[in-house]
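Only one protein chain is missing; all other protein chains are in place.
Which chain is which? They are A and B, in the order written, and residues in each are numbered from 1.
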Amino acid sequence: MFPKNTWYVACASDELDSKPLGRRICNESMVFYRDGEGKVAALEDFCPHRGAPLSLGYVEDGLLVCGYHGLKMNCEGKADSMPGQNVKNFSCIRQFPAHERYGFIWVWPGAAGKADIATIPHLEWAESPDWAYGGGLYHIQCDYRLMVDNLMDLTHETYVHASSIGQKEIDEAPVDTRVEGESVVTSRFMENIMAPPFWQMALEANDLASDVPVDRWQICRFTPPSHVMIEVGVAHAGHGGYDADHKHKASSVVVDFITPETDTSIWYFWGMARDFKPGDAELTASIREGQGKIFAEDQEMLERQQQNLLAWPERRLMKLNIDAGGQQSRRIINKLIKAENIE
Amino acid sequence: MFPKNTWYVACASDELDSKPLGRRICNESMVFYRDGEGKVAALEDFCPHRGAPLSLGYVEDGLLVCGYHGLKMNCEGKADSMPGQNVKNFSCIRQFPAHERYGFIWVWPGAAGKADIATIPHLEWAESPDWAYGGGLYHIQCDYRLMVDNLMDLTHETYVHASSIGQKEIDEAPVDTRVEGESVVTSRFMENIMAPPFWQMALEANDLASDVPVDRWQICRFTPPSHVMIEVGVAHAGHGGYDADHKHKASSVVVDFITPETDTSIWYFWGMARDFKPGDAELTASIREGQGKIFAEDQEMLERQQQNLLAWPERRLMKLNIDAGGQQSRRIINKLIKAENIE
Partner (left out) sequence: MFPKNTWYVACASDELDSKPLGRRICNESMVFYRDGEGKVAALEDFCPHRGAPLSLGYVEDGLLVCGYHGLKMNCEGKADSMPGQNVKNFSCIRQFPAHERYGFIWVWPGAAGKADIATIPHLEWAESPDWAYGGGLYHIQCDYRLMVDNLMDLTHETYVHASSIGQKEIDEAPVDTRVEGESVVTSRFMENIMAPPFWQMALEANDLASDVPVDRWQICRFTPPSHVMIEVGVAHAGHGGYDADHKHKASSVVVDFITPETDTSIWYFWGMARDFKPGDAELTASIREGQGKIFAEDQEMLERQQQNLLAWPERRLMKLNIDAGGQQSRRIINKLIKAENIE
C-alpha cells in the first residue's frame, strides 16, 4: 500500500552509468538507462519478445538493446528495430515517467498522464553552492512506513544510537507535532546540554569548542510520499539556538528518501546536507562514513520489528505523543492512497 | 502439535548472561532475561508500544528495557515506565512461567495458571557431587518426534554412528519396550562383546582395560513432553553387567532435552552425565567434544527424513518392534495433547 501517482527516488545519479540498472520500485520491475545524450528513461524490465529482463542488455545509439536476442527498445517502450524483423506490430511495454534532478533519478510509478516534473520537491541544499551533500543507500526488509515512523520519532536515538547521536535529554525534551497541509513537522529543542559524540565532531569540524554547553534542535519534516528531511544542529548555549548566527553553530539537514520496493522492503536513500565548509570533500566523506554507521544501526531493529508485525498481524500498536509524527504522516499517506483509488 | 502445559528446557543457564535472549519455543516468540537478582523471566518478545522485539534491548534495574524507544517492562509483562509517558493503560504482554534449575532455564509455554515448578523433573545427576555433566545445543530442522524416535531406537547407532558407538551387536540384541505410567523404557543388553571406540575411551578414562570382553547396556527412558534419558555403559564381562560394581564398569546417562521450536524444528539439548571421576574437567571436555561430533551425525539424516515426510505426506511409516519405543512415546504425547484440548 503506497501512493503511486507521485515521485520516488529510484537511484542516485552516480548509480546509473552507461549500463542499464534493474530495480523494483513499488512492486514494479523497472529498468533505468540513459540514452545517448544522458537523458534518463524508465521502462518495465521485460522484453516483449521472450520476457528477458532488459536490464541485462546494453545501450546503443540511445536505444536499450535486449541482451538475449537484440530487440532494440526506445524510451517510450516501443520496439525500434530487431535484426531480421519487422517490429511494427510488436507488443509495447510500459514506460514510467522518470527525471533526473538534484543528483537523483526520480520515477513516477503511477499513471503516466498525471506525472508533472514541476511536482518534484524543491531541494535548496542540492542546488546551492553553499551546501555540500554526502549520502548512501541501504536495502532494508521493512514496510516503508516503519522507516517513516522511525524518522519522525527521534526518541529512538537514545536507545538505538546511544553511542553517537543519542542522549538522555532527547526523551526528556517535550515533542511538538503539527500538520501543515500535506507536511508533518515534529520538533524538539534541548537547551544547555552537552553535545553527544557526533555533534562534538561536527562542532570541531566547524572550528567551534565542543566541550561547552549547547542548545540542540531536531525538526523532522515529512512530505509525501515518504520523504523525511530533518533539520538538526547544535549552537553554543545562549546564542539563540536554532536561530543563532552561523558562527556559533553546526547544523545540517538529514536527508531521507524512502522508496518502497515491495510491501515489506525499501530502498533507503540517506544522506546529510550541510551549509558549512561545503568545499571540504574530506569532511564530506568523514561525515558520510559516520552517518552510514549510525544509520546501519536501525536496520536490524526495523527488520525484526517487521517480522514481529507479520507474526502478530492482529495486534494494534500504541499511539503515544511521541508517535504523533509517524501517525500524522500515515494519515496523509492513507488520504493519498484513498484519493488514487477513487480517481 | 506438542503438549504446552508442561516444562521445556529453553536454554542452558550459561547461555543467558546479562543480555536478554530471544528464542522461539513451541511456536511462541519468547525473550528470556535475568532481573537484578539473577532471577529468570520469560515474556513474549514483542514490545506493546511498536512491536519491536524486546530481545534487542537490555536489562536495567531488573527491568527489561526496549531497545527502540525505552519502554521498561517488568517480569509480569506489564510496562513499568517509559520516559515522558504514563504507562498505566499500556497493553500487557504475555508472561511465560520460567524457572532456573539444574543448569537450565525451564519454560512453560501453556496456561500459566497450571504451571507448578514441583513438576520439573528431578535430575539426580545434576545435583549430586558424585556426577559431572557436559553438554551442548543443536538447532535441527525436524519435528521433535523424529528425534524422540531416533533416541528411543538405538539400532541407528550401528549405521549413523558406525565409527564411534555403533556396532553390529546392537541390532542383533533383542529390544524390550515397556510403558511405565507416562514413561516409556526401551532396553537392550549385549553380553561378552568388544567395546566400540567411544566405550574403549571411557574404560580407559576410568582406568579399566579396554581390550577385554564387556557386557553393554542401553536403557532409554522417555518422559513427557520430550525428554529422553539413556543409561548406557559397559562392564568387564562376567561381573554382573548393568549391576556390576563401579570398579568394573564405565557408565553414564545420555541426556536429551528436545524442545520444539516450530512444528518442524527443534532446540536439541544433548549431554552426558557420568558418575566416575566427576572432578576431572579435562575428561568432561573431552567426552563433550566426542559426543558433540557423534550427535552431529544425526542432523543430516533427521533433516532429510523430515523433508521426505513433508514431500510424501500420505505415506504411512512402518512400526517394527524396534520402533516400539518411539511409538509408545508418541501415544503418550498424543494423550497429553488430547487432554489439553479437552480442558
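Observations
The rule we apply is simple: a residue touches a chain if its C-beta (ideal position, glycine included) is under 8 Å from a C-beta of that chain, and two chains touch if they have at least 3 such contacts.
Quick caveat, the model's predicted, so the values are computed rather than measured.
One of B:E44, B:D215, B:D256 or B:D323 touches the chain omitted from the figure, and that residue is B:D323.
Between the chain not shown and the residues B:A12, B:V59, B:C92 or B:L309, the one that touches is B:L309. In the full complex, chain A contacts the hidden chain through residues 29, 45-46, 48-53, 56-57, 65-70, 82-85, 90-91. Chain B meets the missing chain through residues 149, 153, 155-156, 158-160, 171-172, 174, 300-301, 304-305, 307-309, 311-312, 315, 317-318, 320-323.
Heads up, the rule we're going with is that only the chains that are shown with their structure count from here on.
Chain A and chain B, compared by their mean Cα positions, are separated by 48 Å.
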